[in-house]
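One protein chain is absent from this view; the other protein chains keep their places.
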Amino acid sequence: MLDQLAELGRIVLRAVAGLGRAHLLMLGLLRGLRDLFPRPLLLVHQLYSVGVLSILIITVSGLFVGMVLGLQGHYVLSKFGATQTLGVMVAASLVRELGPVVTALLFAGRAGSALTAEIGLMKATEQLSGLEMMAVDPVKRVLTPRFLAGFIAMPLLASMFSAIGVVGGYFVGVGLLGVDSGAYWSQMQANIDLHEDVYNGVIKSLVFGFVCTWIALFQGYDCMPTSEGVSRATTRTVVHSALAVLGLDFILTALMFGK
Amino acid sequence: MSTEEPLVKIRGLRFSRSDRVIFDGVDIDIPRGKVTAIMGPSGTGKTTLLKLIGGQLVPDAGTIEVDGRNVHRLGNRDLYALRKRMGMLFQSGALLTDLSVFDNVAYPLREHTNLPKSMIRKLVLIKLESVGLRGAAGLMPSELSGGMARRVALARAIALDPMMIMYDEPFTGQDPISMGVLVKLIRELNDSSRLTSLLVSHDVHETASICDLIYVISEGRVVESGSPEEITGSKTAWVQQFMGGRPDGPVPFHYPGAELADELMGGHPC
Partner (left out) sequence: MFRMKTIEIMVGAFMAMGILALFFLALQVSNLSTTSNGEGYVISARFDNIGSLKVKAAVSMSGVRIGRVSEISFDDGSYEAVVRMTIDKKFSKIPDDTFAKIYTAGLLGEQYIGLEAGGSDTYMADGGAIGMTQSALVLEEIIGQVLFSKASEGAKNAEGAK
């Protein structure tokens, strides 16, 4: 009984210590931003690996999600004879929810895991130690550019996802199922609000970008410097990011739309 | 030169990792301009010692002074300034894998100086020349053999012309030729650029052939210290076993455990 209690205590203590280290890292990352401005090339490189390399998976997924929304939405709406509001349904679900959330989940799988593995391997091969001994702060030089890149790339990727999804819904709804093209766009424009829907979606993806990149970098930076440690950290990145994104999405949605 | 204050002065160093005591009261002096070797079996925390000197780890007790300054009392800025004057060669080389050989060597110069491009180019080529790898400047680290990677890392470590350089197991896993090259390089660099070299190793013969001073550590303590001749001629049974590389002696061949006969006959369920 006491042993179990001690075990519980140990788990809690370890979790709290981990959280503390994660927040210290975040402080370091934020402090490192200042030193990044004179070195924009570092950021460009990371935007390439975090953003450009994620375009394919994001756009293809966005297209298919939009097309599925078109099909399913049409099926449900046709029961009420309201198929001309298909555009609203597709755009609202994409811009408000699916765009930011699915993009963040894909980002965690595609870019987050890569970030963790990269940082973890750099740690395992003593590259981070080596930088420190060269009097170069690895948090500033290695982690911060990746952090900012993730933060910038996420809303852009989410916007692409939503935009392509809306077009995908148009293909299926208008092209395949015969919804009126004018109704698709005009109903959408009449009912999707720039502030309420589009801005809030962007804010969501900014938050997700911050959290996903932070988790990925922390897991890589904090992992055990062995191959097993790196593989575990990579798994943790995906799991923690997914949970954080879904949990935060609920909170953000409640704050933004739940009046 | 030997009358000078030692470059690195370690006093009463204690360090433990979770429950395991790694250093238990270690005193070491590393004189300027010499090659000093720290030897000991695997797992005695030799790499840990280098990290303690570099300020990457903090000891539980005791002091480490480098060039008269207590490493662990320095603020971040001073520590980084001190590190610029220390080079360290990691076991794996620790080259940045996404940069070419040239860029790796240029990295500390670009980070810490405002030298013009042409100047950096010349300096990098000179450093690469001194380790004999000027021709490999365009290669990526993944295209190098282990020995070459270590030499590139060495060129990078001396790029800022440090006052001391620390080698972490420089000979491990090298073929005889690259081992010979490294042995020669370490000695030559030390003498030509008035460096202080600190070498951590368990390769007895190579180390003994180039160093001026040897410290042997075991189980968290300095067991013996002196010139290579003194150490090789040591009367201590433990040092004899280590230097001679004999399989049995004070360090037993068998990991401590129950008697074999007991374990075979006793029928323990495991």
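When the chains are written out, they are named A and B in that same order, and each has its own residue count from 1.
Methods note: a residue touches a chain if its C-beta (ideal position, glycine included) is under 8 Å from a C-beta of that chain, and two chains touch if they have at least 3 such contacts.
Fair warning: this is a prediction, and the values are worked out from it, not measured in the lab.
Taking the complete complex into account, the chain left out of view touches A. The hidden chain makes contact, of the residues A:91, A:122 or A:230, with A:91. Contact with the chain not shown here comes from a single listed residue; of A:116, A:162 or A:213, that residue is A:162.
One chain is missing from the display, and on subunit A it is touched by residues 44-45, 47-48, 51-52, 55, 80, 82, 91, 95, 153, 155-157, 159-160, 162-164, 166, 185, 188-194, 197-198, 201-202.
Keep in mind that, in the parts below, only the chains that are shown with their structure count from here on.
Of all residues in subunit A, only 122, 125-127, 129-137, 141 touch subunit B in the complex they form.
Across the complex, subunit A is touched by residues 51, 54, 56, 80-81, 83-84, 86-88, 90-92, 94-97, 107-108, 111-112, 153, 156 of subunit B.
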